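These notes are about the structure you will find just below.
Here the complex is missing one protein chain, while the rest keep their positions.
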């Protein structure tokens, strides 16, 4: 028996897994229409690569990854693309997301599947690229693209331990439990591929000890491969990646540090199963196992296609009549679905139907009495009551000092809070405010940089223009001097000194001309000057018109004063004139419009 | 308004149930107290509860907070009971009323109500009384007073006694008081040792309640143990050094509400430290200060002042004793 480690805090909520884990996984019927959202992973949404009306085969790529954190999306069944439009999306915001709507033809016609048969000869990089094409993401809930987790520098530090996460610690959920009981061999095949890709020295499969059948099944399957199956004590959130790594290896990996830096990597059992299906059978990730439980007649686990409308899935288990909302995910970390018309996403491990009888509404929040229960429940040793205080007071700097971002939002603190304070919601609020402030700050910095560069550019252009004019004038002067001396026929080439003086004088004259002139100075009315005057006149007109307009239609801000960048060259003057003319025109038009309107 | 709660299940615990359990844990001690001091204790509890509820309701209303939900958290009753059990059992009715009013209005509600008070309200009320009415606060009825219920109540309300009673018994001082006065006057310690074991008996009641609360995970072990350790850290060496001058550690443990404080007062979560190490320091500090004030200070018992002094250190304690966050090394913030 290997020594196990413990992580701080943790809670023991009622498990409620038996309702759904008793029966085998069922296949959900093929829905007539699927809404495959393009945002199926962290990072950017995938970019569709099919058009409306296209006939696609099951497993065909319909949207390709857009950037590093994005994941490819495939057709879950064969059919016709009937729409590419925003659809309801399984996200707490309730904001619609771009989705590909697929009308299934019922044929389930596969594209030609191309498994990576010789994966044992392939490098980790090759397998990584293959998985990226297959759209494999973490199925434990975070939907982090799996190929990125295989991307460690091999050879530099061969991975010590590959942790397979079968803990499934959240109440009600049993999809991984059923998967391990029924498809342990396929899971182990997937683990073998993953282990090969990572060159991991050992494999530890962690399963909470409340799933003895899954442990037995996995032990039987893993024996041939030499993987270790470890029963870990049931304690929420032992299924958190970093918590499970801690339990199995004793390594505590802080926030912001990748597990591979400590020689460990962690995959969910469902994810390695999907990796196995992809590499050995050429099947991209187009379906997943979902636990349908809570206030329903017959809780069950079903294998459903990605994109299956959630209400159709729920109909399979007949929700109670008094059910009032549905949660995606478990009761501690899941979110209330704003719209059940949304299609199943790769993140959807559980649909939990809530009814007032089964999930009585929490009593109103009371004052925090600093009892410290949250601190002793926190799996990352934070001080949730302090974080709550800072988040409530919008004191975000302080919240960050108290390491708000180490919070994994597991909900243990909210669960134990006797004051019924929605702690996690406060942390989420604080986190998104901090992110928003960060975005604003970055935008402001970018704007500042660009503005400063623009100032510099204008200055430089001005200087260059002056230089050009000076050079031209100097050349002209030199030519004149040359012709003059030739005409006079006085030692044309023998007096370079005189020529140089003439050139210098000409340059000086040119510089004078090119230098910014005060308005009532020069007598020579060249083009630039004329334009400037015209501009000034137009400006005045515009100002007057704008003032009139402001009077006519109050509330409209007056036209901004023209740019102060100096009207020293013809072009800018012309532009200013045009701008002013346009403003005047606009003002006149506005006034005309204002006049047309009958007086109230 | 709807509550946004992303955690869909919760432990069936509320502040009210927590407070209710604290009240229940006080019952053994109360029973023993009634046995030793008579039913006057019950009258004090009743007076304190009524005053506390009325004051709390009035203050909540003035502050514009919904009255009933806040009243139902029972925290005012806990404060009231702790005060009633700390004041002399046969003190005049106005004493408990004044103390409770101060505790609820000034020490609790003026700071923003439950959860926002930096000082332990009961101890603030107690401190006010000790400072303002030292003579009255020193009059503890001698145990097993030959007074029936009616006489006790008459004494509390009217400060008169039925004919034939002995007023001396009522105005007898606490053992700690006797000790202090005696030592000041140069008497030998041996002759001063308390005559009865009533206080010790009641202390066992508090101990039982505290153990039950700990078993229910409502109080941590750190604060009470650290407080007792702090007390013993001074009491034991000094007693060993000069047993004739310094009272035995046992006396310090059993007398003057030490165990009531250890189980119910230093464990007040609102005004106490909330990190494990902070609780140790907080409790130890209370213990040390209690001994210092008891033995070298002017007041017969120092728990209230010790608690209030340590309450002031709590924000700093909490800040500097935060445990290392998962995976981070200690000391990094």
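Order as written gives the chain letters A and B; numbering starts at 1 within each chain.
Convention: a contact is a pair of C-beta atoms (placed from the backbone, for glycine too) under 8 Å apart; a residue touches a chain by one contact, two chains touch by 3 or more.
Assume contacts and distances are computed from a predicted model.
Of the candidates "ATP phosphoribosyltransferase", "4Fe-4S ferredoxin", "ABC transporter ATP-binding protein" or "Ion-translocating oxidoreductase complex subunit B", the chain left out of this view carries the UniProt protein name "Ion-translocating oxidoreductase complex subunit B". Per the touch definition above, the residue from A:27, A:432, A:467 or A:480 contacting the chain not shown is A:432. Residue A:454 is the one among A:454, A:468 or A:484 that touches the chain missing from this view.
Residues of subunit A in touch with the missing chain: 39, 89, 91-93, 95, 97, 364-365, 421-422, 425-426, 428-429, 431-433, 435-436, 439-440, 443-448, 450-451, 453-455, 457, 557, 559-561, 563-564, 572, 575, 578-579, 581-583, 585-586.
Assume only the chains that are shown with their structure count from here on.
Spacing of subunit A relative to subunit B, judged by their CA centroids, is 54 angstrom.
Every residue of subunit B that touches subunit A in the complex is listed here, in rising order: 3-11, 13-15, 17-18, 69-70, 73, 75, 113-116, 218, 220, 269-270, 272, 274-275, 318, 322-328, 333.
The touching residues of subunit A, counted against subunit B in their complex, run 7-8, 11, 13-14, 92, 171, 242, 246, 252-255, 257, 327, 331-336, 352, 354, 359, 361-372, 375, 379-383, 385-386, 401-403, 406, 411, 414-420, 422-425, 428.
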